[in-house]
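Every protein chain except one is present and positioned as in the full complex.
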Amino acid sequence: MKVAFLGLGVMGYPMAGHLLKAGHEVTVYNRTAGKARKWVEEHGGAMENDPAAASKGAAIVFACVGNDGDSIDVATAALAGMGEGSVYVDHTTTSAACAEEIAGRAAERGVGFVDAPVSGGQAGAEKGALSIMCGGSNADLTTVSPVMDNYAKRIVHIGPVGHGQLCKAVNQICIAGLLQGLSEAVHFGSRAGIDMDRVREAVSGGAAQSWQMENRWATMNRGEFDFGFAVDWMRKDLRIALDEAGRHGASLPVTALVDQFYAEVQESGGRRWDTSSLVSRLNKKPS
Amino acid sequence: MKVAFLGLGVMGYPMAGHLLKAGHEVTVYNRTAGKARKWVEEHGGAMENDPAAASKGAAIVFACVGNDGDSIDVATAALAGMGEGSVYVDHTTTSAACAEEIAGRAAERGVGFVDAPVSGGQAGAEKGALSIMCGGSNADLTTVSPVMDNYAKRIVHIGPVGHGQLCKAVNQICIAGLLQGLSEAVHFGSRAGIDMDRVREAVSGGAAQSWQMENRWATMNRGEFDFGFAVDWMRKDLRIALDEAGRHGASLPVTALVDQFYAEVQESGGRRWDTSSLVSRLNKKPS
Amino acid sequence: MKVAFLGLGVMGYPMAGHLLKAGHEVTVYNRTAGKARKWVEEHGGAMENDPAAASKGAAIVFACVGNDGDSIDVATAALAGMGEGSVYVDHTTTSAACAEEIAGRAAERGVGFVDAPVSGGQAGAEKGALSIMCGGSNADLTTVSPVMDNYAKRIVHIGPVGHGQLCKAVNQICIAGLLQGLSEAVHFGSRAGIDMDRVREAVSGGAAQSWQMENRWATMNRGEFDFGFAVDWMRKDLRIALDEAGRHGASLPVTALVDQFYAEVQESGGRRWDTSSLVSRLNKKPS
Partner (left out) sequence: MKVAFLGLGVMGYPMAGHLLKAGHEVTVYNRTAGKARKWVEEHGGAMENDPAAASKGAAIVFACVGNDGDSIDVATAALAGMGEGSVYVDHTTTSAACAEEIAGRAAERGVGFVDAPVSGGQAGAEKGALSIMCGGSNADLTTVSPVMDNYAKRIVHIGPVGHGQLCKAVNQICIAGLLQGLSEAVHFGSRAGIDMDRVREAVSGGAAQSWQMENRWATMNRGEFDFGFAVDWMRKDLRIALDEAGRHGASLPVTALVDQFYAEVQESGGRRWDTSSLVSRLNKKPS
């Protein structure tokens, strides 16, 4: 199938690669052209210098860029090149309002739209094992799912346009509270001077268990954060969640609080640290 | 082996049962004698009307009562009946200071001590699948572990006396933040009107995953809390965690906040509800 | 002096009235024309049906509308009618970025700009006793201060354009934490059953004293909130404060938390209640 991929960042670069390896005819576009050139050298396929050119003739156009503004810019440009009956898939984490906005513009041109934020991080993108939460019509989902399958371990159709993004917000809300709880536990344990390896052995089989406990406990205890999902991205996502909450009359006290704790992490140099770096503001040594 | 079990509450009743079924010679004591009678009728074994009498001649005495005060009362009474070389095991969730206090009194009489709080809840106690976090000497652990094995799926020796209780505090700290995050996510999803079964399918395989998500998501979404680990117990445990934090110079902002949210749950009638009832204060309908 | 006043809401209506009473030649504009007609009937002066017409020939144009978007819309329309050397004064509470944006557009037309958010509420506007926090050049301040004096008890020049709005954000941040503290105190006192009139007598002369304690204690204790500065406005202002904080690398944990508590107040029917209604979510009776 002829497809385009717009945005070859940490996530998009390997995702686009999986599509090519699966035999699709892939044209890529990246704002900074160097990355696109590198991608073509590594994988083959074609590149173009603007979204419209890259999207011309594609049955599906995938995008994975930055925030709401970026998403709308790239989509608007791409739609100009897309033909009726094609589908635009946005893997960017954005607001639901942004998804609806792009879907509206796509509809005007007879183009389908699926909001399809992902979880699984860089590792998931590279291994082709992302979870994808989708909003859109059944028809559009039917078109795009088999192609997304090349980098997904799980694709769930949540509901109409925007619901993929709302599902991603749910995901991030869960993580914020959970990571702060875990951070306080790790901080407490370190201050109390107990053997945290044994603690993990004791508690990881029960009601306190979490993916973060299994995957971040050791690094949090060692104060290592130089990997994973960056605090800057997390704050963007929490901002979206808090704004959506405002729209829907939901109250998210701990999410809002943790978002401010992340501000402290950013200020102490952690903009690119993994989200588990929440523990760093607690573990600070007296200066 | 001749053993005693003191406190036949929700947890102790089935735990003592497992010991008898495993062939140990069990004498039970319960403050309210009716429960002890019922236990003996159901399981066989013997009962006594005070802790000292029940503990006389026992190689190991197990207790599972309420809070610090209860724990010290029962232990003090029991130690009067215990012989040199025997071991006292406290399954109650208490402070580390309480464990140290009892260990000291035990030592004066040549009795060993293990603090051995459990997780796994009523179901874990009944199925004999508790996780037990232990503080004490290697020698005492070696004595008591094979017996505890009858109701444990996991026994971890964390460190010296008190470290079992500190480990339990870590467990509860993890849960407090995690459950508030989950509550906010469930609340957000319900207000946003998305299909929460599909959301769970999408998010439960990744970084937001937790035991609570797997085991409480459906009931939280339905507003069912009439089971599980009671809010009153949780507040007792969080109080312990916050006091220990004060002692060790740790700061637990979200734990302290969630503890206050539990106060609101208690006031709205939820003293015996499961800890996942945190979501109820968010989901309240306009009155 | 020939002046215009745009936006005759709760605040603007009496402010514009003070200008007329002071002898200025006032032309008013209000989106909903009925309010402008009522104003002219009551005070005299002139009205126009669009901002540009109202602003034509005015030496100073004052506006007091809703949020950032409203502010930019009204300013853009008004500037089209304003002559070189005139000054636009925005009394709306907006972001500093919004102030800078309007100042930029004004400068292009040779028009001065002052951001001049106010505090003092409806009562302050009616009595002509507002505090005005200004951002702009000395020259522009010199032009507009004598005119604003007609409804001000205090005019402070904080700094360049935007600094008036940042000062207002400081004001609202102070209030959010303070009112939550006061709410918890009132809630605590009512649950503990102590005589809150005597408590106020005892504590209002010392380190716990605040304007809110002096002016809201009695109504908070009685659960009366049908007056004052509305929760909806407060959330708008806290949103601005939190966004500015993000821009400047500041962390506002309690402000963010209280903002979410206000979401609960809104949901329980309090969108138009006074900001002291924070106490209502604590004092809820078990349902």
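Each chain carries a letter (A, B and C) given by its place in the written order, and its residues are counted from 1.
In this text, a residue touches a chain if its C-beta (ideal position, glycine included) is under 8 Å from a C-beta of that chain, and two chains touch if they have at least 3 such contacts.
Quick caveat: nothing in here was measured; it's all calculated off a predicted structure.
Residue in contact with the omitted chain (choice from C:Val65, C:Met148 or C:Leu182): C:Leu182. Considering the full assembly, C:Cys174 is the residue among C:Ala107, C:Ala139 or C:Cys174 that touches the omitted chain.
Listed residues C:Gly45, C:Gly121, C:Gly136 or C:Gly270: the one in touch with the omitted chain is C:Gly121.
Annotation for chain B: contacts to the undisplayed chain at residues 235, 239, 245-246, 249-253, 255-257, 259-261, 263-264, 266-267. Residue-level contact of chain C with the missing chain is found at 96, 119-121, 124, 131-133, 153-154, 156-159, 163, 166-167, 169-182, 184-185, 187-189, 191-195, 198-199, 201-203, 205-213, 215, 229, 241, 244-245, 248-255, 257-258, 261, 282.
In this section, only the chains that are shown with their structure count from here on.
Between chain A and chain C, the centres computed from C-alpha atoms are 38 Å apart. Put simply, the C-alpha centre of chain B and that of chain C have 52 angstrom between them.
Among the residues of chain C, those in touch with two or more other chains are 253, 257, 264, 267.
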